[in-house]
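Can you keep this structure in mind? I'll have questions shortly.
Every protein chain but one is kept in place in this view of the complex.
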Amino acid sequence: MRPMARKVLTQQVAPERVGTAVRKHKVEGYALFWGAPLAVWQLVFFVAPLVFLVVMTFWTVSNFRLAPDFDTVNWVNMFSKGYVIDTYFRTLGYGALAAVMCSVLAFPASYALAFKASPVAQRIGLFMLITPFFTSYLVRIYSWQAVVAENGVLNGLFDLVGLGPFTILGTLLGTMIGYITLTLPLVILLQFFSLSGVDRNLVEAAQNLGCGRLRTVFLVIVPLAKTGIILAGTFAFILCFGDLVSPTSLGSSKPPTLSILIVDTVKQGNNWPRAAVVALVMVLTLIVVAFTAIFFAYRVKKEKI
Amino acid sequence: MSEALLVLDKVVKRFGEHTAVNGVDLQISQGEFLAIMGPSGCGKTTTLRMIAGLEEPSEGEIRLNGKRINELKPWQRDTPLVWQNLALFPHLSVLKNVEFGLKMRNVAARERRERAMNWLERMDLHAYAGRNITQLSGGERQRVAIARALVTEPEILLLDEPLSALDAHLRIRMQSEITQLQKQLGITFAYVTHNQSEAFAMASRVAIMSDGLIQQIGSPREVYRAPANHFVAEFVGSNNILTGTVVALDGDRATVDTAHGKFNVPVPDPAPIKGDTLELVVSADLIAISDSAGEYENVIAGELISEEFIGSVITLYLDIGDGTVFRVQKQQHELDALDYASGRKLFASWQGKDTYVLPR
Partner (left out) sequence: MSTDRLIAYALRGWFFIALIFIFVPIIINFIFSFSPERFPTLPLGGFSTGWYELILSEAPVPRAFGNSMKAGVIVALISTFIGFAAAYTDYRYRFLGKNFYLALALLPPTIPVLILGLVMLMFLSRVSLVGELYSVVLAHVVYCIPFAMALIRLRLAQMDPNLESAAWNLGANSWRAMREVILPFTLPSIFAALALTMAVSFDEYMIAFFVGGVTETLPVRVLALLQGQVSPRINAIGSVVFTISMSLVILSQILLLSRRSGERNVAAGGK
């Protein structure tokens, strides 16, 4: 039965498919009714605010009052400050570190789910991963605070075996624990979807040709699943790059990340234009990262012969 | 004489750069079973979809009962389709599936139910009325799809390779069921398929399509024995095609010289002159085979390459020189006396009158 179902799904791309293009001369009301809502809503409440962000970077603040303007002072200001540049690269580094760490930590788990679990176990595993997904990240970080604090649960356990106490709060490790809390389920899921799509025949063929276990994983499986792995890492990066809660609650706000910088800029004197500059730079960075990732995720390497 | 039920008048369909249907003229009469046949991509399904209104012709006109229907939306026409993969509604029971067309025409509930049940009984499915279609077998679902299409009692029924997803056994059964149904109802059937034997078994008229054009329309026998062009000769049946020049004319016979010998063929109409090129079609089932001299006047010698068995029919493949393959089809028992083995030199021969000359 299943091969049949798959055949039907792929029929969708055939030219015979329903869905002739909307006629050129007039657009029927039906099409407009279904097509317009998304366009309207997103243009007004998503695109316009983003455009406004760009505009805002050129406004000025004098005497705590916001004035429409076209002045590059904010840009000059932010880029000239050493600590802003430092913060930028620090946040970039943190994000990259988190993405890599999370990807590495997630891989054995996603591998296990894709290759070492029965279909029933897989569904249960997915269920367990997806359910906490949308539960309050804030509260989970708060819980971690209690766990890794000086007199928290973790140190209590270490104490029982005569170790510690270890300082985790206020360190980079703390921030990383927070970042991993934020991204681990998503990364495992995305890696899983790619891994489970790997053709088992190829894996068997590799082993048949003498490839050992570990080599098969790195030379065959990972390249075949690279789309999901790269996308997982990219999402992890995006999430951590912009996160505020982990560095403030579990890490240290000095030295700050870009998110902390934005919040501080807004709190002190409501300097939205400057905050806008930082925000815009972040968005542009993420666009570049996303496009690069997609490029690498989907490209087919040309062999040099 | 009044116009046929459904007329396609110089219909063209383009999808961007690609022309799927390239000027089709077709007239389908009331009560006939027309099969439209051709290889994948020939435009047969697109043609059917245009009749149903699922595609709009780029050029040309489609007329139903004399009225132009190009602009009519699919739901404004009464041209129900039996889909290749059936497209039964999964969330509806068998009965509700069949009732659908009537519901869309706002027929009252009680009447729809009655009419739908009637059809289910006719299709021997009344026991399944309340069941969900997922619980039915392939053949049963096929019949539901047909009942669903016929419940509105249309003038014409369109079928798009409805049997292609069934296994061979079921297919043959459904073929005869459909043929009988059509005879009983007297409704016009337009049936698209890529399967030759299906088309020839069921239809009263067959249209052969290729590259968006109708290459030939005629009764199955006509198309089989008198192909209109090279494509049809190659596509239909099992034909050998030889090309040669006319070297002699004698009354109603001509001698044609080909790379594989000189052959005696009937003079076609219009008559050729010496030097003209003719394409000769020799149907594989009209050829005699022997290991000594040929039985009939036109003889070709060849080496046996392979044989194919389909039921009681054997097809022998001969290499008649420079790689050209010549096919001979015989009933098994006819070959009992012949000693043939791979590589053996055999003589294929046929009567002059059995050569068909392709129109130029």
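In this document, chain identifiers A and B correspond to the written order of the chains, with residue numbering beginning at 1 in each.
Rule of thumb we're sticking to: contacts are C-beta pairs under 8 Å (C-beta built on N, C-alpha and C of every residue); 3 or more make two chains touch, one makes a residue touch a chain.
The model shown is predicted, which means the values in this text are computed figures rather than measured ones.
Within the entire complex, contacts from the absent chain reach the displayed chains A, B. For the chain missing from the display, the contacting residue among B:10, B:73, B:221 or B:360 is B:73, taking the whole complex into account.
Only one of A:133, A:166, A:218 or A:296 touches the chain withheld from this view, namely A:133. Only one of A:39, A:85, A:100 or A:205 touches the absent chain when the whole complex is considered: A:39.
Across the entire complex, the residue among B:50, B:95 or B:133 in touch with the chain not shown is B:133. Contacts to the hidden chain, counted on chain B, fall at residues 52-54, 73-75, 78-81, 83-91, 100-101, 103-105, 133-134, 137-138, 141-142, 145, 148-149, 152, 162, 165-167. Touching residues on chain A toward the chain that is not drawn are 1-2, 4-5, 7-9, 11-12, 17-22, 28, 30-31, 33-39, 41-43, 45-50, 52-53, 56, 105-106, 108-109, 111-113, 115-117, 123, 125, 127-147, 151-153, 156, 180-181, 184-185, 188, 213, 238-239, 241-244, 249, 259, 262-263, 266, 272, 275-276, 279, 282-283, 286, 290.
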